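Before any comments, here is the structure.
For this depiction, one protein chain was excluded, whereas all remaining protein chains were kept in their positions.
In order of appearance the chains are A, B and C, and numbering begins at 1 in each one.
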Amino acid sequence: MPIRTEPVTINLGPQHPSTHGVFRLRVTFDGEEVIDLEPVFGYLHRGTEKLAEERTYTQIVTLTDRLDYESAMSNNLGYVTALEKLGGIEVPERAMYLRVISVELQRIASHLVFTGFFLQELGTFVTMLMYCFRERERILDLFEMLCGARITVSYMRPGGLTQDAPSDFWPALNDFLEDMPGYIDELEELITRNEIVLSRTRDVGVLDPEVAIDASISGPILRASGVQWDLRKADPYEIYSEMDFEIPIGATGDCFDRYIVRLQEMRESVKIIKQCVDKIPDGTVKTDGAFFMRPPEGDAYGCVEAPRGELGFYIVSDGGISPYRCKIRSPSFINTTMLRDMIVGGKMSDLIVIFGSLAVNMGEVDR
Amino acid sequence: MYGTGIIRGLRITLKNLLLPSRMFTLHQYPDRKVGILWLAQNADINPLKYVLANPGKSIRAIIGLETVEDRQPKHPRFRGEEFTWYEQRCTGCASCAKYCPLGIIRIVTEPSGNAMPEGEKYGIEVFDIDIGRCMFCGLCVEACPYDALHLGSGFEEGTYKREELVIDIDRLRKSRKKPSTWFRPQLEEKSYDPGIGRDVDWTEAGRHESPSSDDQAAKWAKR
Amino acid sequence: MTRALTGGELAVQINDNFPNTVDEYTDISCYIQSNDLPKVARFLKETPNLNFAFLRSVSAVDYIDHFEIIYHLLSMRLNLSAVVKTKCPGREDPCVPSVVDVWRGANLQEREIWDLMGIRFDGHPNMKRIMLWEGFQGHPLRKDFLR
Partner (left out) sequence: MELGFRNIHAFVSGILPDGLEWIAFSISGIFLALVVINALVGVAALYTWFERRVLGRFQSRLGPNRWGPFGLLQPLADIIKLITKEDISPNSADRIVSTLAPIALLVPAFLVFAIIPFGTNSFLGDLNVGVLFIMGVTGMNTFGIFMGGWGSRNKYAMLGAMRGVAMLVSYEVPMALALAGAVLLAGSLSLSGIVASQTLPFLIVQPLGFLVFIIAASAEMSRAPFDMIEAESELTGGYHTEFSGIKFAIFQLAEFMAPLVTAAILTVVFLGGSRGPDLIPGQVWFILKALAATFLLLWIRATWPRLRVDQIMGFAWKGLFPLALLNIFLIAAEIQFFQSGGIEPIGVSTLLIMSGINWLVTGIAIYILANVLGQPSLQPKKPVPSPLANMYAEAE
């Protein structure tokens, strides 16, 4: 007698431990195998682009904090980069160095969050999450010194920064830079050679470089596929052209490569920050008048390499005090394009691992 | 060899279990349990002497009941709640209200104010800040031309009702003046720390020394 | 350093192959007629000396009398960038051809534009609302959307 089976449809989310916020995946299973999947977005849609149209240019900085709430500094930088391009504002050199320091710290913090949650989804019972958050806490302390807030920093302003770093920031930063390589070594020893992690992530969710480029995927996911493309090298903003660092890439584009690329990026970030600390000049960090800026009529697209990929802001100005249109190209949103193709055919556990390896942040996806 | 990687992982977790530097990285809030050694060290006497001196406390400490208050130290720049506002400095210009991205500051002025050191000023009738919606971006502080509004340094403002989160003028007047040094370099120069420091008087909170009449005369006479 | 192709350079290249498709061009961008978009897109992607394989972003701007769709293109092999725009007149059911066949990366972004701006993309495989729920009235990013 043939056994009658039928596929099961499960709503993974909007509240589920592994969906990084409120996100729903409508998954159809045949036993343990995923045969269809449809992502459902929009649970965290706050209309940031519409809100930006009725705020002044400086006020929008506070909105950008809330896009990718794990990397507020990078969002700030992405926005002010676009705005400075539009308004033609020169940034003082010290401000650029401090910006790079804070952005790279944020990259480390964001990658630590990724690592922690990725391994949590692989099933390490909270341990790695706690280790990664312990390290991240020190970065957040540094942010508190810089700007008084830990997550929603609002540190950057068009034409510079709100404030120079306090005097006790530099010793604390040096301490952190000395400890961080050891932490990364520890993480690497804990996980990188772990056979369970390897067998769970190797050759899972492979993304070919051609497909990745075609699907506009950016950031560590693109680099894990073997495409050596990083805006910090390709189109250097701020003072990245003076920095000496490598762009790590992956070999196959599977989940493991996405993890290992991020781990190596943390090392490179430490390297960049060290160079910045050595080279930082004295001077002011602010530009007069930029707080109340009115850029000329026109449009500009500015982009930075945020921890999750290319974060772009397309700002159209009509000469007024607030932008006519402020479009956000959020990396997380576009990186989910290939979700279905990567997951279908895998097991349920693969689904969680692949989705985790994309490091999608819902604040940024839904905006 | 295949299979050794998982053994290394075990080594790292054991290291984290045993090494004190990796163990005590967590602050328990708002108080933490202390042992007898810590108590003795705090009292700066020999542990043995301490036990003899305070047997009750020692027993409590040994069975793990003794706690001391322990708060996460925060940087003076910490952008906290309960804004610090100096009525003497405020002219009622409402720059803060204009620059608030959420529009949660409400100011009502009346024109018959008395004269204050920085010039003519409006009397302020209403100054409401709805910190239920505030995100502590600090743009109001940044916009204040007279350094009248400062961010506070606290973070324990839990209430049972949203309405209680609105800070009105009476509360602003009465609250302790412990401004955060965020965006206030003049306070930072004095290495003021709201966590441990005293209250700041309105004369100290400004970013300028008030110029003497001679200076002012000299400055304006040149033009 | 990524070199931004000026609108003029781009217009020359496109006009050589497809006459009368370029409406106008400015320093940074070049306006294409919306009907010719798919073939111009394919040309931009597959021509070796342009090779715009990476679609950075698709944006839409509401200029009251017309909509503008902006394609930010990037060529990773040549480190070139370009901006292609197209105009889409009319406020009742504006429609432009979809470029999902050329760049898969446009998939979600075009859906988002349909959702928030109300511009329909012809040939898109899954033209549904993405951020808002089905049955939502209006398109919030339009300038005349008041709520």
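Observations, loosely collected:
The rule we apply is simple: a contact is a pair of C-beta atoms (placed from the backbone, for glycine too) under 8 Å apart; a residue touches a chain by one contact, two chains touch by 3 or more.
This is a predicted model, so every value here is computed, not measured.
Interchain touches from the omitted chain, evaluated on the whole complex, reach A, B, C. Within the whole complex, the absent chain has one touching residue among A:T48, A:S110 or A:T124, and that is A:T124.
Between the chain not shown and the residues A:I213, A:L263 or A:C276, the one that touches is A:I213.
Summary of contacts with the chain left out: across A:E49, A:E84 or A:D230, the touching residue is A:D230. Along subunit C, the points of touch with the absent chain fall at residues 1, 3, 53, 75-80.
With the whole complex as reference, residues 1-3, 6, 9-10, 12-14, 16-17, 22-23, 25-26, 28, 33, 63-65 of subunit B touch the missing chain. Residues of subunit A that touch the chain left out of the display are 8, 10, 16-18, 29, 32, 119-127, 130-131, 134, 190, 194-200, 202-203, 209-210, 213, 225-230, 233-234, 247-252, 257, 347-352.
Here is the rule we go by: only the chains that are shown with their structure count from here on.
Taken as a graph of touching chains, this assembly forms an open line, each chain in contact only with its neighbours along the path. Taking each chain's centre as the mean of its C-alpha atoms, subunit B lies 49 Å from subunit C.
Work out the mean CA point of subunit A and of subunit C, and you get 25 Å between them. Those residues of subunit A lying in contact with subunit C across their complex are 41-42, 45, 47, 49-50, 211, 213-217, 227, 229, 234-236, 299, 301, 303, 310, 312, 314, 316, 324-325, 327, 329, 333-334, 336-338, 366-367. For subunit A in complex with subunit B, the touching residues are 55-56, 58-63, 65, 127, 131, 134, 137, 141, 144-149, 152, 154, 162-163, 166, 186, 189-196, 198, 291. Interface of subunit B with subunit A (complex): residues 2-6, 8-9, 11-13, 15-16, 25-26, 74-79, 99, 101, 135-139, 142-143, 151, 180, 182-183, 185, 188.
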